[in-house]
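For this depiction, one protein chain was excluded, whereas all remaining protein chains were kept in their positions.
Read from first to last, the chains carry the letters A and B; within each, the first residue is number 1.
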Amino acid sequence: MQKITRDVLVEKAVSLLENGTVANVLGWRKGEFDYDITPAVFTDKADIEANFVWNDFCGANFSKYLVQKTRKLEGKILVFLKPCDTYSFNQLLTEHRFDREKVYAVGVSCEGMVDIDKIKAIAGDGISKIVCGEMIEVSTVYSDEVIKIDAKDVLEGRCESCKSKKHVAYDELLGEEGDVIDSNRFDEVAKLEAMTPDERFAFWQEQLSKCIRCNACRDICPACTCENCVFNNPNSGVENKAAANSFEEKMFHIIRAFHVAGRCTDCGECSRVCPQNIPLHLLNRKFIKDMDSFYGEYQAGAEVGSRAPLVNYTTEDVEPCDVFEGGNE
Amino acid sequence: MQRIGVFVCWCGSNIAGTVDVVAVAEALKSEPGVVFSANYQYMCSQAGQDLIKDAIKEHNLTGIVVCSCSPRMHEATFRKTAAAAGLNPYMVEIANIREQCSWVHKDMPVGTEKAIILGKAAVAKVNLNTPLVPGESPVTKRALVIGGGIAGIQTALDIADAGFEVDIVEKQPTIGGKMAQLDKTFPTLDCAACILTPKMVDVGQHEKIRIFSYSEVEAVKGFVGNFDVTIKKKARYVKEELCTGCGDCVSKCPMKKVPNEFNLGMDNRKAIYIPFAQAVPKVATIDADYCNMLKNGKCGVCAKFCQAGAIDYTQKDELIEEKYGAIVVATGYNPISMDKFDEFAYNQSKDVITSLEFERLTNAAGPTAGKLLRPSDGKHPEKIVFVQCVGSRCDACNEKGKEYCSKICCMYTAKHAMLTRDKYPDTDVTVFYIDVRTPGKNFDEFYRRAVEEFGVHYIKGMVGKVSPEGDKLIVQASDIIANKQIKIDADLVVLAAAIEPDKSARPLATMLTASMDTNDFFTEAHPKLRPVESPTAGVFLSGACQGPKDIPETVSQAGAAASKVIGLLAKDKLTGNPCVAHSNEMMCNGCSSCERVCPYGAITYEDKEFRMPDRTTLVRRIAVVNPAVCQGCGCCTVACPSGAMDLKGFANNQIIAEVDAICK
Partner (left out) sequence: MQVKEYKPLIVAFCCNWCSYAGADLAGNNRLNYPAEVKIIRVPCSCRVNPMFVLRAFQRGADGVILCGCHPGDCHYTSGNYYTRRRMAMLFSMLDYLGIERERTRVEWVSAAEGAKFAATMNDFAEKVAALGENKRLEDLRCKK
C-alpha cells in the first residue's frame, strides 16, 4: 500500500497546472480493469480528478516517455517519478535524450508495486474489482466472497529486491526520502552462475524459447530510446526478420542486453511487461553484476554525466579469459 | 550492382605451389558481381598491373579483388594501379592467399579451398565498397625536437638548414646531453667537446632554432601536420633574456654542497649553477631544492651580485602553447642503476664505478681535472678491471638487467682501456667480456689496437664477484678459454652498465600515442624500411630513444629523421586517410558514447534542425566527426548504441558480409 495518497498527487498536479508551472501532466490513467493502468498525458483539471490513478498498480516508468513528449508537447511537462524511475530519468539526461528544462519532476515515495499475476494465482480468474490497501481486497465474478491478500505477499519481483527508495532526481518530492538499499537483487544471478553450463543452457533455452518476439521489452525499456532501433533498421546488419534462420531472432535478447549494458538502470520494466513472463532482467543484471565485480560498483543513472564501464577502461582490467574464474565448471 | 574483377596472383610458386590458382579464379567467377577473373604469375609486376588496368578499362570494372600476398605488402601498389586506370583506389580489396594461406598450409586441395573462401569474402566486401576520397589538412611548417642531445641537435640543425623553424625542448638547463659528458670518442679519439660544442653554438645562434631549455612537454594534442603542444618551462629563477652567463652568481653562492649531476655526483656544485662552461644557453639556473632563499627566504646573495638584474626568485613555471607540423623524439638513454648488482660491490666501494663515471674521471673538465685517480683515496690506480655486459644480454628471467645488447660498451671499453694504457703505461688493464662486438667502420681495427698495440688483457669470461678488501678490490672471475678461475686484486673496477631509454620516454609516448617495445624503446613504423618514423603519423625517432646507438649511428639517424621531417614540412597540405568514422545524423541519438571512447577527441556535437514529416522542425543533438583528426580505429562504432556511427572502408555491413562469406 502506498503511503502517499492519490489525493496528494492529484492536488499537486492540479495546482501546478493551474499556476502555470506545467502545461501537461504525465501520469497513470484508469484502464478497463482496476489493475490495468495506462500511462497518459493529462491537460485539464477535470480529467485528472476523474481519471488519474495512483495505487499499487502504477508500475509504469515514465522516464522514457519524456524523450518523445518533450519534443511534441507544448509547454512544460509534470512527471511523477518513483525512486527507481529517477535512475532512468538521470540516465536519459546523461545521454542528452531530453531537455531537462522542459520537465518538472515530482518524486513520489513508493512502497513497492504489486503483481497482478500473483494476485490471480491466489484469487483466481474473473477479477471484477480490486481495492488497494494494506490488505488488497479482490472480488471476482465467480464468488461473492471478497478475498483479502496482504500486499507484501504479492509484490512485483523487482520490488521484492528493491535497490533504492531514494530519489536521485526531482524538482519536488512528495513523501519521505528513503535510502539506497543493500539489495539482494543479484542472488538470482548468482544462483544461475552456480549451475553447470548444461543447467544454465537448459534454463535459458526454456525461458527464451517462450519468446514471441513481441518487442514489448524493447518498447518499454527506458534505455532503448534510439532514434532508429537496430532491429528496425535494414542496414544495421542485425535486422533480418524475413529470413528463416534469422540472426535477429536467435540473438535478439543477447544483442539487446549488450546494447543496454552499462546504461540499464535495472528498473525491471522488461520483465514486468513480458507477456511470456521471461525473467529478462536476469540478463541485464548479469551484466551489472559483472561490471560491478570487474570494474568497480557502478549504478547507471545514480549521477548525471557519469561514465559507464563500457565507455571506460583501466590499464589493469581483467582479461576476457579470466572472467570465468569462480564460475562453476 | 558492382562490376568486379578478380585477379589471382601466383607469386611464382609461392602461391601457385600450394593453391590451384586457376581453380580459384574459376570459382570466384560465379560470385555475385564478378564479371571478370584472371590469374597471372606476378600481379605486382608491371605486366601484372597492366593486366589489371586493361581489365578495368575493358570491362568497366567498378571494383577489384586481388588474391595475392598480404595487403600490408601490396595493397598500396594495387590501389595505385586502380587509380591509374581511373578506378577509385578504395574499390580495391586484397584476399591474402599467401601469408595466410599458401605459406601456412601444405595441402593443395586445402589451400585451394581456403583461398576460394578468402576470395569470396573479399568479393562480398568489395560489393559493398564505396568510392572514398581522402580529406586534406594544412601543415604547420614548424618542427618540435624533444631532447637536446647530439641526436636532437643534429636533427634540429638539419631541419633548420632546410629553412624550417625548429624548437628544441630540453629538460636540463643546457643542451648537449650525454655526449657533453664524454671525454674522447671512438674510433677516432677526438675529444667529444671539440666536436660537439661547435654544434651546440650553431644551434644557439641559428635564426630558425629556438631552445626551450629546462623545459618539458606537458601535453600533445592534434595530429600529423597540426600538433598542439603545451611546453612547461620550469622556473629557473633567472631571467634568461637578461642573464649574460658571467658566472658571478655562481662564484658568490654560499651553498656549495650540491651533488654535481654533470660529474655524476663525484664532486659538488653550487645551488645556482651553469652545468658546464660551454653550456647553451649559457644561463644560470637556481636549484630550488638547495637554494636557501627559495627554501627559507634567507640569503639573496646571487641577486645582490648579479649586475644584469637577472635573478627573479618569484619566477613560476610557465606554460607555452605552440603549433607544430612534426615532432621528433630524441629523448636518449641513461645507464641503468647499479643498485641491484650487489655482486660488483658498486654501492660498497667508491672505487667500483660505471663507465660514464670513468669518462668524467678522465675528462679534463671533470672532478679530477682529467687525472685518473681513485675516487676513494685519490691515488693512481695500478690495476684496473673493466667488466662488460653489466646488465646487458641478461636472461629473460633475470629481472636485474636487460635482454638486449647495449651495443656501445665494447667500443667504449676498448677506448677506456686503450686511453689508460696510453696515458699510464704502467697500469695493468684487464677487460672481461662475453663477446667482443665491434662491427662498424674502423671499429674492429680499433679494438685490435687496444689488444695488440696497447697490451690490454682481454679475458673471455664473466666476473662473479668483486669484494673490497682493505684498499684493494678482489675480482673473482672465470676465464672460459683457459677454463680456470681467476682472482685479481684491482685498484679500480669499471662497470660497463647497460643503457636504457630515459624515464621521460614512456609518459611522452603516451602523450604522442606513439608505440614502444617492452624495453620502452620507441617502435619504428617498419624496422627495416621506415626506421626513423614512429607508427604514429608525424612523429619521428632520432637517436637512442629507438634503440642503443653510438654517436656515428645516432648522427646518421638524426639526419634521416630530419630529412623525413623536411619531406613532411615541404608539403602545403596533407592527404588524410579516408577510412574514417562518420555518423548518420538521422540515426544519431546524441548520447555521447562515441565521444567518450574516441582516443583523438575527433567527435564533437552540434544541435541540428530537422524537418519532420508533419512539417514541424525538431532540434536534435548529433555527433560530428572531424575527418582530419579521426584515425579510423572504429572504437566509436561499437560504442554507438543505435549503429549511427560507422567506419568507412570497414563498415558494419562489409564486415558482416565477410563473416557471412566465410561461414557459409
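Note that contacts are C-beta pairs under 8 Å (C-beta built on N, C-alpha and C of every residue); 3 or more make two chains touch, one makes a residue touch a chain.
All figures in this text were calculated on a predicted structure; none of them were measured in a lab.
Enquirer: Of the residues B:G63, B:G111, B:P381 or B:G401, I need the one that contacts the missing chain.
Expert: Counting the whole complex, the residue in contact with the absent chain is B:G111.
Enquirer: Which of these, A:V53, A:V79 or A:M291, touches the one chain of the complex that we don't see?
Expert: Here the residue in touch with the unshown chain is A:M291.
Enquirer: Given the contact definition stated above, which residue among B:Q41, B:S70 or B:N88 touches the chain not shown here?
Expert: Spelled out, the listed residue whose C-beta touches the missing chain is B:S70.
Enquirer: Just name the one of B:S13, B:T188, B:T510 or B:T575 that touches the chain not displayed here.
Expert: B:T510
Enquirer: List every residue of subunit A that touches the chain not included in the displayed model.
Expert: Its contact residues with the unshown chain are 189, 192-193, 197-206, 208-209, 211, 237-238, 245, 247, 249-251, 254-255, 257-258, 261, 283, 286-287, 290-291, 294-295, 309-315, 317-321, 323-324, 327.
Enquirer: What subunit B residues would touch the chain not displayed?
Expert: So the residues of subunit B touching the missing chain come out as 70-73, 96, 98-101, 103-107, 110-111, 113-114, 117-118, 121, 510, 513, 515-516, 535-536, 579, 597, 599, 631-635, 637-639, 647, 650, 652, 655-656, 658-660, 662-664.
In this text, only the chains that are shown with their structure count from here on.
Enquirer: From the mean C-alpha coordinate of subunit A to that of subunit B, what's the distance rounded to whole Å?
Expert: So the centre of subunit A lies 53 Å away from the centre of subunit B.
Enquirer: Quick check on the complex: what are the subunit A residues that touch subunit B?
Expert: Interface residues on the subunit A side: 71, 94-97, 225-230, 233, 235-238, 259-260, 263, 307-308, 310-312.
Enquirer: In the complex, go through subunit B and note every residue touching subunit A.
Expert: 586-593, 596-597, 605, 618, 620-621, 639, 641-644, 652-653, 656
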